[in-house]
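Comments concern the structure below.
Left out: one protein chain. Kept in place: all the others.
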Amino acid sequence: MKSVVEQKVLALNGDEAVAYAVKQCDVDVVAAYPITPQTIIVERFSEYVANGEVETAFICTESEHSALTACLAASLTGARTFTASASAGLALMHEMLFVTSGCRAPVVMAIANRALSAPINIHGDQSDTMAQRDSGWIQIYAENVQEVYDSVIQAFRIAEHPDVLLPAMVCLDGFQLSHSMENVKVLPEEVVKRFVGVRQFPKVLTHEGRFAPLRLDPENPMTLGPLAFPNYYFEFKRQQEEAMKKALEVIRQVHEEYAEISGRRYGDGLLDAYQLEDAEIATVCLGSTAGTVKAVVDELRAEGVKAGLLRIRTFRPLPVEGIRRALENVRAIAVMDRSMSFGGHGGAVFHEVRHALYDSEKRPFVVNYIYGLGGRDTSPMQIRAIYKDLEGILQKGRVETPIRYVGLRE
Amino acid sequence: MTVQEKGWREIPIAAVCWKSSTEFLTGDWKTFKPVRDLEKCTRCLLCVIYCPDGAIRWKADLGDIEFDYNYCKGCGVCANECPAKAIEMKLE
Partner (left out) sequence: MKRTIEIRWHGRGGQGAWTASELLAKAAVYEGKYIQSFPEFGPERMGAPVTAFTRISFEPIKLHCAIYNPDVVVVLDQTLMKTVPVAEGLSEDGKIVVNSKDSPLEIKQRLGVIDKVEVWTVPATEIAVKILRAPITSTAMLGAMARATGIVSLESIKRTVEERFRRDIAEKNFAVIEESYREARST
């Protein structure tokens, strides 16, 4: 049992925390393009490069599409790579997100969640990453700046794990976390370097009949990213899905190992259940607003209300079993979505939570609250009103409006 | 003869090719075959550069180029690009 390492406290905002973590992780290549609210990540990191604090090759590309392509290509040669984006920038990378996961390249990316245009909005919501949930990337959503720092470090270990080998994105709410300065305990650099280690490569059979590490190397020529006809494509995709399944356990293990060194845990790494054991009413929430919900749950509990919260930290892979077990005995659940799926009768998280509960014997009421779009603030009072609604549903014994909007002016 | 195709557990990770593309002889794909007039050919090697299949190679021991008809697909780019008009596409 390792003991908790001594850590110093810094005051960093979310973006600065990302840059600081990347600095400590011995990253070989960073290729990025600026977009609010991620700009500080790249600015700060470029300062580290200019000051000689890191030995990273820093590439300013002409677009986000190129940034991810550069990272993918570098990753395939064996480099540890990182990039960051948001909103339209992430959308521009769309095609390459699928290529990166298909090539099994463990690129790590930070996303400062921001609303998608049109109309143009620079503020926080989760539509950008929700729209990419099918891309084969691991998705972790942080609640506070401390968790942002911890998650970026963990992401390299998770992505590079031989059972996983999938790219990972760490998501932080735009402005609410990216520009919010908070107390951050940072690990000493040697400890982080030891934790992330040196990148390992599985051995593959090349066409020359030899087993060689999976990376582009003139000594061991191999073809990566080829064409696959209908007779094989399907099998490669099934392989990717297997990696996602294994990632559930890997994320838990890496989280546990990190918890022993840092003294910090976020639930079990997949789900953060808050006051849920005997809860009758609960919300499900991702990201920083879950913190506000926790403060409200504390107040409600002090008033004798059996309220709880399930914060989903790892959204991809979806911890279906964990969600079902955590919520099974709750009687009314409000799933909060900080994005919309137009025409889809509710948001992504709403769909997936209902899916997780479908096979359980008990059938809690599950309703959807769309909130915070375009950086709209969600106050503790509004969260209280949600719990009040849930109590109302239990009293009436039915749901009248399954999809609601927090703070929307009619 | 049907080759037994591999299941998802057996195929290599990340679709790394387990066979070299050179194992697949595509010479049968052509209808027209490039034939070189040895007197007109100036050994400029432009056809070597232009061939999309790499089926024309400089052979140092021969001191000359060689057409590999096992891979040539008969596209005719070499004939089109030859400045000396030394290559003719002949029906096979």
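To keep things simple, chains are lettered A and B as they appear, and every chain counts its residues starting from 1.
In this text, a residue touches a chain if its C-beta (ideal position, glycine included) is under 8 Å from a C-beta of that chain, and two chains touch if they have at least 3 such contacts.
Keep in mind that what you see is a predicted model, and the values were worked out from it rather than measured.
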Partner chains on view for the chain not depicted: A
Contact with the hidden chain (one of A:74, A:177, A:196 or A:312): A:177
Omitted-chain contact residue, chosen from A:9, A:60 or A:408: A:9
Residues of subunit A in contact with the chain not shown: 9, 11, 13, 36, 122, 143-144, 173, 175-177, 179-183, 288-289, 291-292, 294-295, 298, 377-380
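Quick note on the criterion: only the chains that are shown with their structure count from here on.
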Whole-Å gap separating subunit A and subunit B, where each centre is the average of the chain's CA atoms: 48
Footprint of subunit B on subunit A - complex, ascending: 102-104, 165, 202, 204-208, 214, 222-226, 228, 231-232, 234-236, 238-239, 242
Subunit B to subunit A touching residues, read off their complex: 5-8, 11-21, 23
